[in-house]
Structures are given as C-alpha cells and as structure tokens.
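Omission of a single protein chain aside, the complex is shown with its protein chains in their original locations.
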Amino acid sequence: MTTSQTPVLECKDVSISYYTRAGAVPAVYDFNLTVMPGEAVGIVGESGCGKSTVALAIMQYMGRNGAITGGEIRFMGRDMRTMSQEELRKIRGSQISMVYQEPMASLNPSLLIRTQLTEVLVIHEGISEDAAFKRAVEVLDAVRLPDPNRIMNSYPHQLSGGQQQRVVIAMALLSNPKLLLLDEPTTALDVTVEAGVVELIKDISQRFGTSMIYISHNLGLILETCDRICVMYSGQAVEVGNVKQVFDHMRHPYTRGLFSSIPLPGADRFSHPLVPIRGQLPLPRDRPKGCTFGPRCDFFQAGRCDDPVPMLDIKGDPGHEARCVRYDEIDWKKYRPKGLEAEPIVPGPPVLQIRNMKKYYEIRDNSIAAMISGTKSRFVKANEKLDFEAREGETVAIVGESGCGKSTLAKVLMGLEESTGGEVLVNGLEVGHMPVRKRPAGLISSLQIVFQNPFETLNPSHSVGAQISRVLRKFGVAKDRDEAERKTYELLDMVKLPREFAQRKPRQLSGGQKQRIGIARAFGGEAAVVIADEPVSALDVSVQAAVTGLLTDIQRKKRTTLVFISHDLSVVRYLADRIVVMYLGHIMEQGTTDEVFSPPYHPYTEALLSAVPIADTSVTKKHIVLKGELPSPMNPPPGCPFQTRCPRKIGAICETEMPPNKDMGNGHMIMCHLPDDVLRSMEPVIKVGRHDPDDTTPAAEMTAKH
Amino acid sequence: MLLLAGRRLASMILIMIVISILLFLIFEGDKLALAARVLGPYSPMEGRLQWLEDNGYNRPLIVRYFSWLYGFITGDWKVSAQFNRPVLEFLAPRLANTAILGLCVFLITAMISLVLGVLSGIKEGGPLDRVITVASVFTTSIPEFASATFLVAIFVFWLDWLPGSSSFSNGFSWVELILPITVLVLYNFGYYTRMTRASMAEVMTSQYVRTAVLKGLPFKRVVVKHALRNALIAPFTVMILQLNYLLSGIIVTEVFFAYDGFGKAIYDAALFGDIYIVQAGAMVAVFVAVLSQFISDVGYTYLNPRIRFA
Partner (left out) sequence: MTVTSAPATEMPRRRHPLIRFFKSLALLRESYVGMLGAFLVLFWIAMALGADLMPLRDPLAQSAPDLLKPALSASPDGGTYWLGTDDKGRDILSRLIYGSRLVLFWSILATVVAYAVGMLLGVMAGYRGGWWDEIISFFGNVLLSFPQMVLYLVILSNFGPNSDVGRYLGSALGISGTVVSGIIIIFAITFSVAPQVARIVRGLVLDLKTRDYIAAAEVRGEKPLYIMLVELLPNARGPLIVDACLRIGYVIIAIAVLGFLSLGLPPPDPDWGKMIAEVRGFGSIAGNAMLWPAIAISSLVFGLNLLADGLREISLRD
C-alpha cells in the first residue's frame, strides 16, 4: 500500500440522514474511510449502526427519504457530488458493483439469468449479445458454478441459494469493477456453503485486484477476508485499523465488548464466561451528546466523555485509530468484568430418550411422468434412525444445516408431527405417536419450546402479560386471574425485564426483549425439557450473549434439560455438554463437546468446524471447503448421505452402503466407513494459540489470510 | 403446465355442472309453479297438469335434468313465453349487442388503466400519482346510473349533443354507443388503475429493481424490461375477469339507455316471468364467468415463471 496511489474510495466526514415524519434522523455521521486499490476493508457493526446506509451512500442511492447531508465521497479522486445522474449510472455496475444479502430477492424472477448477466455488458460496454454471452459464461466459470450453460438458461428460482449468490457475485464482477461492495453476502447461506463463497471472494480479490468493502456483523468473517477493519457503533466509526492491530490490540471499549460477547474457542461457560454488553443500543434520536457508547461503558468519566469524541490516532501504532479519549489509560489486562458465571451441573438421570426414531413425509407426485411409471407417492426421509438421549440438567446441542432434519425433530418432540417409527420417551412416557391434542396437560407443560424468530414468536395483537398469563392458566400453574398476574410478574423478574412490560404490546419491545418473553413463556410451566430452536440466531451479537446467558442461568436453577438446536458451532461449543451432528436426516456424530470438537471427527464435522469463521488471530484452522451443494432431502444420495461432498471418500463402498455407527469410546459415535486408524490419526481442525488475546507477544503461528 | 391447465379445466367443468344442477332445481324443481308461470296465473289446473304431461315433466327428476342439460348443449333453449319465439333466436342478437358494447369498453378500459396505473406507480406519491388516484377513487364512487344521470343531464338535456337512448331504432349507430361506453369506462377504469398502480409500486420498490438500478441500467430499461414484466401479471389476470362483469353486470346501463342487450333481456324477462329466457341467460352468463376465470388462471400460470417452471 504505497501512499502515492490514489485511493479507490475516500469518505471524508460523511454524514447521512433519513427524513421521517419525526424530522431528520442522522443515521451516520463523522464517518471517514479510505480504500486503496486491491485492498479489502471490512465494516463491522450490529443492526442500526449504519453500515448498510454507508454502502448505499457510496452508490449514491439513498432512496426517497435519505440524503448525504455533509462531507464528501471521492471515487478515484473525483467528488461524487459533482457527478451527474448519467455519470453515476455509468459508474454503477461497471466500476462500483454491489452484492446483496438476499440473493433470491436481488434477482428478477421473470428474467432468465442470461438476460440479467448479458445486459450489464451490453449496456456498459456496447458489445454484442453473443460476445456478452461468452464473457458471462467465463465469469460463471470463475465463480465455480458447474454447467454454466444450464445456469444461463435458467430462472433464478430454479437455482439453490448458494448458486444464486454466486450468480449475483458474477453479475457484479462482469465488467471488472474497481470497487466491490458486499453487504452481508453470506448471512442467508448455510455454513458450508458460506465457506465456499467466502473462499471465492478472497480468491477474486487476489486475482482481479478488486478493492472490496465487506460489510458484516460477523467478526470472524472479517478476519478471514479483510486487510483492514472499521468498527461502527450507532452511526459512527469507533475503531479503525488493520485487522491484526485491531484484533490483537483493541482499544475501544465497544470493540472489546463485542469480542467478549462472542464465544471464541478459548471461552467456556464455567471458566471463561461470556460478558454481554450492558444496556441497549440508543435510538438515533436519543443518542447522548458525548460519546455514544458512554451509557454502556464501564470506563465512562463524567467531564471527559460527555463531549463529542473525535477519532484519535493510537500513538505508536500507525494506521490504528479509536474514538476514545481514555484509550491509553485503560489497562485491559486488569479488566476482568463479571461474566455470566455458572457452576458446572452434575447431570441427573435420563429425561429424554430417542430410540431409532424415523419421520418420513409422504409426497404425492401428481406429474404425468409419475403416473406413467407408477410411483405416485414418494417419501422424504426427514429423520432416519435417530438415537440419542439427554439427562436432567444437561444441554444437548443438535447441529446441522438446512435440510438436516433438526426442525422435524423439534416438531415431533413438540407433538406437531407424529413419528413414523421408533420411540421418543420423555420421563419414560412414549410421546412420538402422541400429537399435542392427545397429550395430557402435565406432559404439555413439561415439554416446551423457544422459537427462532423473535419477531414472530409473540402475537402482535395481545399484550405481553396477557400472553404469559394465558400460558400459566393453560398449564394449570395459576388457577385464577390474580394468581396468574402475580406469577406473570415473577416470570418477568426471572427474565430480567421490568414489570411494566406486561402491559406493552410486542411491537414496543426489541428483538432481545421479545426473545426473553419467549423464554419466560417456555419456562412458565416448570418444563422438564425445553427445546430451543436457534433462539439467538436472529439477534445481534451483543444481545445474543445476554439471552444465551439468561437461558443457561434459568436452566441451571431449575435443572431443566435443554435441547439446543443451532447451526452456530461457536455458541454450541460454549453451551453444550453433548453434541449431536445431523446431516440429511441422519446422525453423523454424537458425543460430549470435547469429544466432538477434537479428533477423531466425522468428515462432515471436520468440514463444519473448518467452515466456521473464528474471530481470534491466535487460532489456526485447517482449510477444508466442501464442493457441491447440499442435496435435497427428497433426493438423497445412495449409500452414505455425505458421499457426494466428502473429501475423505474412500470409494465405491461409500456410494452403495450405509456406513456403520462406530463407537470411538465412551459413547462417542461416528457413522463412517473410514477405518479406525484413519479416524484416530486425524489432526485437530482448530488449534488455539494462546488464551489471552491482549498479550502483546506476537502469536507463534499466524495463518496468512490468503 | 399442461397438467395444471388440465386440472383447472376439470375443476371448471365440475363447477358448471354443479351450477347447472342448482339452477335446474331452482327453476324446474317445482313443476306446478313452473306450469303456472308458463301458462299464466289464471290457467286452470287441468290445463297445467296436461301441459306437464305433454312436455315430459312427469318423468323422474334425473332424467329431466339430463334432457334439460342436453337441450342447452344442443341449442334447444325452448320457447319464450314473452315473445313466442325460440329463445336462442331471441337471445343471439342481444348477446351480439352486449358483446359489441363489452368489447369496446374492455379495450378502452384496459388501455386507460394500464397506462395510468403504470404512470402513477412509477413515482408513487408524486403529483401525477395523487391526481390519478383521486380521480380513480372519485369515479368508482359514482354508480353507473348516477353518472349516466349526470352525463345525460349535460349532454342530452342541456347541450343536446347526444341521443338520450340507445335502442338502435334506426339500425346500428356509433353515436348511440358513446354515452353507454363512457358511463361504463368511467365507472370501471378506477379499480383496474389502482390495481395496476399498486402492483407497479410494489415492483418498483422491490429489491430486484434496486439491483437493476445499481447495475447502472438506464431508467427506461429498468421500467420496461425489469419492472413491467412482473408488475403486469396480476392486473392482466384480474382484467380478464372483467369479461364476466361486462356480460351481465352492465344491466343498469343497458336499462338506463334502453340498449337491447343481454342483461336487459334477462331483466325484462325476470320481471315478466319468462322463465326460459332467464334460465338460458343464467346458463350463458355462468358459462362466460367460468370461462373467463379459466383463461385468467391459465394466463397467470403461463406468465409467472415461478409457477410455470416449478
């Protein structure tokens, strides 16, 4: 990065506001960013920090009620405010391109892929349709899409999510832009698919020399893909620097707080608990006059921190800036905030036992082809031969990607579906064939669920308190209105929400608060088993820590068995006692957390571990990227379900025979054809360098980012 | 796709059969009442019984139903008591009249609604949009006979430019069609304009249109190639359903302007008590309704790639 080059992009003191009924709301202010050619800069922040607003502002596409109210944005040295609409139009798509979060929504459902791709070249470069077609096929190849011709002649809905996103990336790269904006490009994708796309993005920036701005809330992704990072909070950049500087020597308390609330490999809930950031993100019109992070900061000093804080250069660390007046006073080594502590629980007898459970769905095939061949109905084997158990007070995590059958399992447990075979025992009672309407009240209240989407988990038409009271009355915990009211308040206390919330409607609560109500509702009936279906995936990072902590806190007090469904291996490692890894309806591996996270691994687990981005510079990871797409549960591959993507496939046996379930000792089961000696000689996927990330000694091994 | 069309067709035929059964029961279920209506309220009982015998009304219900149905399919729609002519012969020119009126209204309404709807949907909330929306809401609030009243008051009574009734007394005349067409278009276009506008506005704020703009495509291309294709699917399919309304829903206009169309024929027959015309009319109307639904459904499936290439 030589200083004599012109930066590709320069944002100087940019402020952006939205105009609502309530007046002008500043979404971003005092924002500075420089991107040099070939550089990849990551913008990190939680919802409402303004990162997506910045991306759209760079594109000069603010919509009807947004405007850049101050500062300048220079592209290749030219101030974008001086450009006419026509000039901007020429730049968009050819020199600055964007990749969006939801690939399906970004592609026109009524146009063929070929039209959407070729038009970029035809319009911007004036070449012929045929020439454009050839170039497009080349780029599709570069993004590693197999069979580009078929894809060109398809409609978007005929492709999978991962393929769609690659198409969007191809579309952005067609005219070799100088700057590529990526706004959460992999959030909507499965972990193993995400790993492939991330690798692709890294590859592209190397090959074509494209500068990138990568927007994400995932610190681990930024570490893996970017050279520099900008951390945003409530509309401002609070820390900027190159990735090593910031990750190893954080200076701003918010950055610090973010890192402490992410489960890193070194953390575990008993000895190194997560520390959530206290307080809440302020609404844009309620921002404090001084440091915006002040109210939530443990180092706030009246008199110094309540005036607006400028970005300060960190002495001795060129290129590293932080928006904190006390940055050199804070001794991070001595700072040990009280985390969510927990004593280890000794598990009791088994409460939930699943033996050989099957759940098949019948699909009626009414096409002409089926009528001819005589196969009118087919089966989707959503759950096949599931076998595991959970003990009292234990947390068992079910891990897998889409189509693995974890939601089906939850539905069978809750009685929304009936199992097709096998047994599901709750405290000895068989419930697999008992749909909800046949279950006795005692059973219903002892087996409850916390749902994934906090925005849909509460009925918007009724008050929060009414909904909790209803649950209490239904479960027989409260006999009349007064008792219900009393117990509702007790539950609100338990989830650490103010009692006035009982009168509020759900839309007046934030996502994290709604999820706490969901938890209160699930535990209202003194449940013995609570299923948590991705309870924190839809929440911001700092809120996740708090809600996760709440869940484990309650579980510990009540000795509830928690079945924690997730795709996020970092959280799972932090929380779970035992782990069950599922793929396409089968259990691939199960064991204690330590057993699953260290070798021997099932090849799928190995790939899954390698795919999860980790925000720790001291960690080295093996690099395994799976090829191909997640197969559809309607059309599972013959033999081992994983054989189409398995990097350790031995040969024909994987394609013909279902693998045996091997016991690697102590109940650690792996379903694989690999011989035992190969399994035991596997190397660990994740190696942790040191535990204290603030140690200033350089790490022994640093993976080169590329 | 063929399979979907086939299933819709089967469903439509089933609906027609059920409706025909219902109509049959309503109209011909009570034999005696029917005879009374056909022969007149003052006819003697023996005459009625004799008539019933002569016309095969004493056969079992099911047989009567099938022969009745068969009659419709073959064009034997019995004889009108009002005019003493075969019903088919009487209704055919009336149908033609309504078809002319209906077709003109359909084409004009379609053109106006699509154009206005697209224009107002492109810049939602803009000045053009507001004007068009208010005009649409205003005109759909005025029922046909009310707007006919106003127009007649202005153009016939006051200005004396147009004739007040459209009965084609001197053969076919375009002038006589102007007022009925105007009244119908005025009442109709508002609804379809607003539908088109809503669809267009939704598409223009969608993410894929944003992608198209951020790809640097010229605005015209974004609207024509990217937006319209998706925005016009729903309005198109709804407009086809208009055909159903144009056949029998324009009764009011026909009566107001004394236009000898299909709707007026049924209305007059109902008032008079001419059962066979009402029956035949109902069957035709239902057939057109079901047919238009079928075309609309198939059209929607064809135009929407997500369904067509599942």
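Chains here go by letter, A and B, matching the order in which they are written, and residues are numbered from 1 within each.
We take it that a residue touches a chain if its C-beta (ideal position, glycine included) is under 8 Å from a C-beta of that chain, and two chains touch if they have at least 3 such contacts.
Treat the numbers as computed from the prediction; the structure is a model and nothing was measured.
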| remark: For the full complex, contacts between the hidden chain and the displayed ones involve A, B
| message | Using the touch definition from the top, which of A:324, A:458 or A:685 touches the missing chain? | response | A:458
| task | Could you tell me which of B:70, B:150, B:219 or B:309 touches the chain that is not displayed? | result | B:150
| query | Which of B:184, B:217 or B:252 sits in contact with the chain that's absent? | reply | B:252
| note | Touch rule applied to chain A and the missing chain gives residues 21, 278-280, 414-416, 436-437, 439, 441, 444-445, 448-449, 451-453, 456-462, 471, 474-475, 489, 492-493, 496-499, 503, 518, 521, 546
| query | In the complete complex, which positions of chain B touch the hidden chain? | reply | 11, 14-15, 18-19, 22-23, 26, 33, 133, 137-138, 140-147, 149-150, 153, 156-157, 244-245, 247-249, 251-252, 255-256, 263, 266-267, 270-271, 273, 278, 281-282, 285-286, 288-290, 293
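The working rule: only the chains that are shown with their structure count from here on.
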| field | Contacting residues of chain B [partner chain A, same complex] | value | 3, 125, 206-208, 210-218, 221, 225-226, 229-230, 304-306, 309
| note | In the complex, chain A touches chain B at residues 59, 61, 64, 89-94, 97-98, 100, 102, 105-111, 115, 119-120, 123-124, 155, 157-158, 168, 171, 366-368
